[in-house]
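Just one protein chain is left out here, and the rest sit where they should.
Then we have subunit A:
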Amino acid sequence: MLQVDTLTKRFGDKTAVDAASIFVDKPTMIGIIGRSGAGKSTLLRMLNRLSDATTGSITFEGQEITALRGAAKRNWQSRCAMIFQQFNLVPRMDVVSNVLHGTLNKRSTFSTLFNLYPQADIHKAIEILDRLGIAEQAPKRAEALSGGQQQRVAIARALMQNPKIILADEPIASLDPMNAQVVMQSLRAIHEEDGRMVIANLHTLDTARRYCDRVIGMRDGRIVFDGTPAQLTTGVARDIYGAGADFSEAATSTEIGTLDRPEARKTEIHA
């Protein structure tokens, strides 16, 4: 389905992503973990074609993605939705308009200028908002919402694109633990109910372990781990994060529960 082949991105003499190869044969929920600067965001941005790869290729359902230009590239971007750490909504526009931005690839600049969205799209946008539990916020400005609600608006915008793949770049890094849980559960539900592929950059191990079917670990631009959460032992995690023997998974956790039972967590890992 999705094949990434020796994808490399260099900024000057610094290599952000170094020959990354990933093969996905069916819609999966994938978590990418690693330290800041490991190249996780750059990898996702290349998948969405927000930035161009230096070398290597991306193939999706037989279509070469890295070579797309102009309208074909924008069409790919509409099929491969992206969710950002800082939500990246238009703050002064209302929630429904922000969700409707998911259909921009199908609309002309003229109809966008005069805000002429079809009624069916508006209804669908509100239904998506309802699915994410924030339909009452529909007429409010995006900036008036809390961080967790804004991130759900961003997910609604992504769903409005009706994408095959949803990329999430640190979707919960700016959220408190409760909102983080709601957002991750929404992403999981989207994956299970709609059968969409979800690729999320996560900086906490336990989130990746808990919500993802497959975990990819990156360090210094290289993929150093690719397997199931069960295969992700403490030793492997130390390797990914370049940490010493004092590293414990609880240290990276944002789950409320972890604070109560750090010991339980540790034994679970060793088991």
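What we mean here is this: a contact is a pair of C-beta atoms (placed from the backbone, for glycine too) under 8 Å apart; a residue touches a chain by one contact, two chains touch by 3 or more; residues count from 1.
Operating definition for what follows: contacts and distances are computed from a predicted model.
The protein name that UniProt records for the chain not on display, among "Cytochrome c oxidase subunit 1", "Phosphonate ABC transporter, permease protein PhnE", "Molybdopterin converting factor small subunit" or "Acyl-CoA dehydrogenase", is "Phosphonate ABC transporter, permease protein PhnE".
For the chain left out of this panel, the touching residue among A:Glu64, A:Glu136, A:Asp176 or A:Asp194 is A:Glu136. Residue positions on subunit A in contact with the hidden chain: 96, 114-117, 119, 122-123, 126-127, 130-133, 135-136, 138-139, 178, 181-182, 185-186, 189, 257, in rising order.
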